[in-house]
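Below is the structure I would like to discuss, written out as structure tokens.
One chain of protein is taken out of this complex; the other chains stay put.
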Amino acid sequence: MNFENLIRDIYQKLKNIEDPGETASYIPELSKVDPTNFGIHISTINQSNFGIGNFDDKFSIQSIAKVLALILAYRIVGDEIWKRVGVEPSGTSFNSLVQLEADKGIPRNPFLNAGAIVVSDILISNLKNPKEEFIDFVRSISGNSGLEYSSKIAQSEKETGYRNVALCNFIKSFGEIENEPSDVLDFYFDLCSLEMSCKELSELFLFLANNGCQMKTNKEILNESQSKRINALMQTCGFYDESGEFAFKVGLPGKSGVGGGIIAIHPDQYAIAVWSPKLNIKGNSYKGMKFLEEFTTRSELSIF
Amino acid sequence: MNFENLIRDIYQKLKNIEDPGETASYIPELSKVDPTNFGIHISTINQSNFGIGNFDDKFSIQSIAKVLALILAYRIVGDEIWKRVGVEPSGTSFNSLVQLEADKGIPRNPFLNAGAIVVSDILISNLKNPKEEFIDFVRSISGNSGLEYSSKIAQSEKETGYRNVALCNFIKSFGEIENEPSDVLDFYFDLCSLEMSCKELSELFLFLANNGCQMKTNKEILNESQSKRINALMQTCGFYDESGEFAFKVGLPGKSGVGGGIIAIHPDQYAIAVWSPKLNIKGNSYKGMKFLEEFTTRSELSIF
Amino acid sequence: MNFENLIRDIYQKLKNIEDPGETASYIPELSKVDPTNFGIHISTINQSNFGIGNFDDKFSIQSIAKVLALILAYRIVGDEIWKRVGVEPSGTSFNSLVQLEADKGIPRNPFLNAGAIVVSDILISNLKNPKEEFIDFVRSISGNSGLEYSSKIAQSEKETGYRNVALCNFIKSFGEIENEPSDVLDFYFDLCSLEMSCKELSELFLFLANNGCQMKTNKEILNESQSKRINALMQTCGFYDESGEFAFKVGLPGKSGVGGGIIAIHPDQYAIAVWSPKLNIKGNSYKGMKFLEEFTTRSELSIF
Partner (left out) sequence: MNFENLIRDIYQKLKNIEDPGETASYIPELSKVDPTNFGIHISTINQSNFGIGNFDDKFSIQSIAKVLALILAYRIVGDEIWKRVGVEPSGTSFNSLVQLEADKGIPRNPFLNAGAIVVSDILISNLKNPKEEFIDFVRSISGNSGLEYSSKIAQSEKETGYRNVALCNFIKSFGEIENEPSDVLDFYFDLCSLEMSCKELSELFLFLANNGCQMKTNKEILNESQSKRINALMQTCGFYDESGEFAFKVGLPGKSGVGGGIIAIHPDQYAIAVWSPKLNIKGNSYKGMKFLEEFTTRSELSIF
């Protein structure tokens, strides 16, 4: 399939449609981004890569970083991680506290804020310099030493992220956070502030389409079983309470962030990243969802 | 891959393990089934079929029939169906009323009891003789004219299914059921009483591995997009609040029933049915889940 | 205190105010009542009784009858009743199913629909001719042989009361209803269809202001402790999720019905009944609440 023409075609079609979405407003720094940005980049197993629009501009990847934190923690503690966080879709929005109360501080999955906070706690307990070692890990799997946190974004969240402070302290009250909440949150907000372009994202995540092995070096990031499980988790839990809709319409494992980015994986084929800052009511990029739906429909390639 | 040897091997290994599960007790008739039954049957795109154990014995397929009802309704009303029922995993058990209250009578997905009751309502509104036309449809896609409801099982449920009566009347109170609750429930209980063997199940469901087309006749049951969407729904919602776990460990779209049956689909490859009556705490066949986990792990074939 | 002048004064003031409420629409028969009806009647321990407006017109007392059912069941089974139904305010609306799920079929209190359905079940189990014996009991404590069910109202509810059918079957599914749901509901709908005037209501309920003894005959309906407990329950649970507001603003034990009636008790002083069919958003009579608030404020007589 000639992905290039297809991507170009859908990009042109969607570029100027009216976008009813809104940029994330609860992180002040994010609301300053130009809402008309729109970029796509695909990286494939057979090395035919292609980008269009703002595919080379960096943006705040936000919750997409939760996948990276999970991968590092999975490498370090193995299946022990599933004692601290579940693998079930939650049926609720990304920052809900209700289920945490019923489940006594065990988040339903690692892609809810609560789950990523627990994963952050695990990383802090297991790393000497969590912030440095985490970004080193991300740089190593992407083969890109230029990746950075955004201190502006992190600071913006630290000043206004009351809901996340509530989540972390709530979990701590059940004894399910080992470190001081302020330390865990500090790491968590840094994590979410990572900045990448669509090109960098699709290159970085390509190993999940390659059974866990980095394409260029053939280095194993995760073993095959672990890699499939991360994909399964992205399939069932990657889009908050729109995960079913994404599986239904797009049919690929993926993860979105409130910065407007989405990464999606087609096992054995490709990783594709889309960015458009305006979000639909569920908190996922409006144009990004539209693009991927049309892309898998017209390419007739979904995992189903 | 030689599925035959692999299936035989796992079957032998699991046949005599201690099974901590329990047969469904809330439907009196179901609790009378011999709990040591264990059967498997695979039907593949390239015609290499194989069965072992009680693969040819009929059992009550229960909730697996919800997929068949959904398919018929999807054929009849098309995407209008999604106005009456959602496509999101629920995060709750199969017969919960809580979310219905929050969502004003719109079930989260068609595989919850509430969702299948709404699908039943749609069928009743659109068919002249719902009970007959439904089984005719099932017979036609399976190419098996011997399929039957079990009046014993249906009767057993009609006498004790208070929770389902509650669900149906609750949805009706929101105006989301068109027909009389007693008529809808009558059809629903018949639907769930369908009896099939593993062999019949895997043959029937093979069209979902074949982009919606019946293998033998090449007749289109669903178009390609619809077929993929049914698979996506089974992936995210097919196992109640263990759907994430199933995606995580097995990695295939599938659907279970409290009779102990499970059907799973590998798109473009096969449909596999497993039956063992004892259920784990989530209501899914204990041995069935174990078998499929080991089967996809050792065959290294999951959709992820 | 001269209640007569005070009541007359508040009645005149409220009679023609704009009433933003709505008559109950979910019971078709109730929505036909003239919404401008407004009546009040007080019966006091020292025999100075007074009525104004439509105080002598009968209306559907609806949920007020739950108090009468509770009293009869309390007489028959004593404190055993509290094993089947709680005494706590629910914090939710009158027909919610959510808490029932968490509490496994034990309603929070006897004035929720769920609670009154359980009380109905208890009465059916303990009476030979529940419908006849119940109305005989009500007639005997009121000293009024003319009290009747309204078959029109009962029929109207039986045809449309899907939510109550749901509640009853839901509780049955937890094993907390002994009889067939259809029998329990039949009795429950009759119960709620009782018709009385403000005069009849205040005369009937006066015994709760008299430590459980009928004024005229000195016959003990409930013992002193039981009588206080019924008052306490009306105080904390009598107005659905507006019970706190009623305690706060009116400061008397009481019970409302969706027919627009309210009965309130001042222990050792009086029973007062108000009727105005238009309901506020919580399902309690708009003018009735206003009247009682002003009445206890200006009479400076509340239990607090």
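We call the chains A, B and C, going by the order they appear; numbering starts again at 1 in every chain.
Basically, a contact is a pair of C-beta atoms (placed from the backbone, for glycine too) under 8 Å apart; a residue touches a chain by one contact, two chains touch by 3 or more.
All figures in this text were calculated on a predicted structure; none of them were measured in a lab.
Asks: Given that one chain is not shown, what are the shown chains it touches?
Replies: Across all of the complex, the chain we cannot see touches A, C.
Asks: Would you indicate which residue among A:53, A:91, A:107 or A:181 is in contact with the undisplayed chain?
Replies: The missing chain is touched by A:181.
Asks: Check each of C:9, C:132, C:180 or C:224 against the chain that is not shown and name the one that touches it.
Replies: In the complete complex, the chain left out is touched by residue C:224.
Asks: Return the single residue from A:36, A:169 or A:299 that touches the missing chain.
Replies: A:169
Asks: Can you say which of C:45, C:87, C:127 or C:147 touches the chain missing from this structure?
Replies: Only one of C:45, C:87, C:127 or C:147 touches the chain omitted from view, namely C:87.
Asks: Which one touches the absent chain: C:37, C:155 or C:302?
Replies: Of all options in C:37, C:155 or C:302, contact with the hidden chain holds for C:302.
Asks: Considering the complete complex, identify which of C:130, C:181, C:253 or C:288 is in touch with the unshown chain.
Replies: C:253
Asks: Touching the hidden chain in the full complex, which residues of subunit C are there? Just list them.
Replies: Given the touch definition above, subunit C has residues 86-92, 99, 108-109, 224-225, 227-229, 231-233, 235-237, 241-245, 247-249, 251, 253, 267, 297, 300, 302-304 touching the missing chain.
Asks: Tell me where the left-out chain touches subunit A, residue by residue.
Replies: Contacting residues on subunit A, toward the hidden partner: 96-98, 101, 162-163, 165-170, 172-173, 181.
Throughout what follows, only the chains that are shown with their structure count from here on.
Asks: Could you tell me which chains are in contact with subunit A and with subunit B alike?
Replies: none
Asks: Could you put a whole-Å number on the gap between the CA centroids of subunit B and subunit C?
Replies: The answer is 47 Å.
Asks: Round to the nearest whole Å and give the separation of the Cα centres of subunit A and subunit C.
Replies: 55
Asks: Mark out which residues of subunit A touch at least two other chains, giving numbers and ranges.
Replies: none
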